[in-house]
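Next up is a structure, given as structure tokens.
One chain of protein is taken out of this complex; the other chains stay put.
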Amino acid sequence: MIDALISFVNENLGVLFVIAIFPGLAFILGFVIFAVWYQRKYLARLMIRMGPVHCGGRMGWLQLIADAMKLVAKELIFPRAANKTLFLFASVVLPVIPAAMIALIPFAPGLIIYDAAGVSLLVFFAISTLFPVVSVIRGWAANNKFTIIGAFRNIYLDIAGEIPVFLASIGVMIWAGTYDLNEIVLKQASMWFIVPQFLGFIVFFIGFLAMIEKVPFDIPTAETELIYGPNTEYSGAMFLNMMEADYINLLAWTLLMITLYFGGYNGPPIFADPVLNGVFWILVKLIIAITIIFTITISYARLRIDQAVKMGWNYLLPLSILNILLTLAMKFYLGGV
Amino acid sequence: MNDDILERIKSLAGEALVEIKSPEDKRIYVKVKPEAIVDVARRLKDELGFDMPISAGGTDYPKKNVIELFWAIWNSGMNKVVILKCEVDRDSPSIESLTGVWPGVQKFEREMWELLGVDFKGHPRLKPLLLPEDWTEGYPLRKDFDLKPYRAKWGDRI
Partner (left out) sequence: MTTPIKRYSPFGEIEEVGEGLFKLNVGPQHPISGQGRFIVLTDGERVFDIEVDIGYSHRGIEKILEYKTFVQGIVPVERMVMLDTSNILMGYVGAIEKVMDIEPPPRANYIRTIIMEMNRIVSHLYALGLLSESAAWNPAVFLWTTADREPFLDLLEMLTGARWSYSFFVPGGVRADIPRGFIERLKATLDWFEKRIEVYEEAWIYNELFRMRTEGMGVVSRQNAIEWGLAGPNLRASGVPYDTRKNEPYAAYGELDFKIVTHTAGDSYARGWARVEEMKVSIDIIRQAIDNMPDGPVRVRMPPRPKPGEALFRVETGRGEMNVYIVSDGKEKPYRIKISPASFRNFYTIEMLPKTQEILLADVPVLIYSFDPWFLDADR
């Protein structure tokens, strides 16, 4: 028995390392901690404030650990009229879905958790459609007027954002000629796809902001009207799960954007080892991308839900179809990649 | 000063007028009997153009056994304020509401109802505004409501 266990671990050590440490569980949780701290410090400086300064010296880098410990130690409160099973179910399952999406992204040549040969982009989108379903369950299970309104807004917003994102990535798929994320990254070795797919990138970016629910699309968690949207009734460790879901979603979609448009892990060879090089470059692009997203968070007002849906259907949808036609034309005349 | 306006108000108020004076240019104090208040108010609005309500309140005179109510209305054309007053009996104060003439006095009349005890007939929404819903200790703005017990309770911080 022990021998079988040891041989199993020896054979699959690589996979276990990738799943548990990098780019798996430890990396994802570490990124959540880093991203929340980074957001709080960076936005604070933009708002003439200081951000967390008490835990861990002037930079406050232990603040998130302290917050997580406090949240885990708090009591789990279930509203009396809520559906307990679904309430707990939504809070547990919600962070897992974007984590599953991260499993498909290539971080370096050969460093990928699950290699869905040939169809990884489609599997990514398929998993991502589960997110709004569970999101609505969390709003409905709490049995509270504010959360139900938040759940409705989640549906509308998802309708507004998902289709432009899919159509924009169809443009990328046509240009690259493949459904596989690994091959898309390999084909960007000479030129990043943002150059031929510029219109598609604009559509993708706006739709992507809607998918991760950041300003100007953070309508379901509209704090000034709905307290905290579908998350209102969660407390303690379930609240921690919701925050994680929010940031892991951000991580998953940002990685997808980098992979589709910014060359994935391609970059000038600073390190000799290609794996280390790829990891370094993808982390650099990730940090630049989330800095830009946080800066947008502070610079714009929030749209109303009908304005967001109108933007998605009246403007982004025709633009994305135009992008597909342009891509087809370019591929036909220029011979593609 | 405002002799022509005073003459017009005297003529449109007619029998119900009790007192009228204008101590300075932009203020006209008109006192009428409470039965004719709605009529006079409507005429002031339609014929003379006093259209924007700026204040309304009441004063308690226990010695004369009346409560004197007033409504202050501004005239956007003439830039003058008329203060329309009337006296109601203190034991059972009741008067018709002026919300039909000037909709903006709705909240002021609610306040007078709960702080002074004046009943407004025809008011669309006579619910407690400033005091708690379960307040039973009297009408605070009347002169026989004494603040001294509350002073003692809260340590003379009043």
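Every chain is named by a letter (A and B) in the order it is written, and numbering of its residues begins at 1.
Definition applied: a residue touches a chain if its C-beta (ideal position, glycine included) is under 8 Å from a C-beta of that chain, and two chains touch if they have at least 3 such contacts.
Here the structure is a predicted model, which means the values were calculated and not measured.
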- chain B residues touching the omitted chain (full complex): 23, 26-27, 29, 51-57, 59-60, 70, 72, 76, 79, 81, 83, 102-108, 128-133, 140-141, 145, 147, 158
- Query: If the missing chain were put back, which residues of chain A would it touch?
  - Reply: 43, 46-49, 81, 145-146, 148-149, 152, 215-216, 218-219, 222-225, 227, 297-307
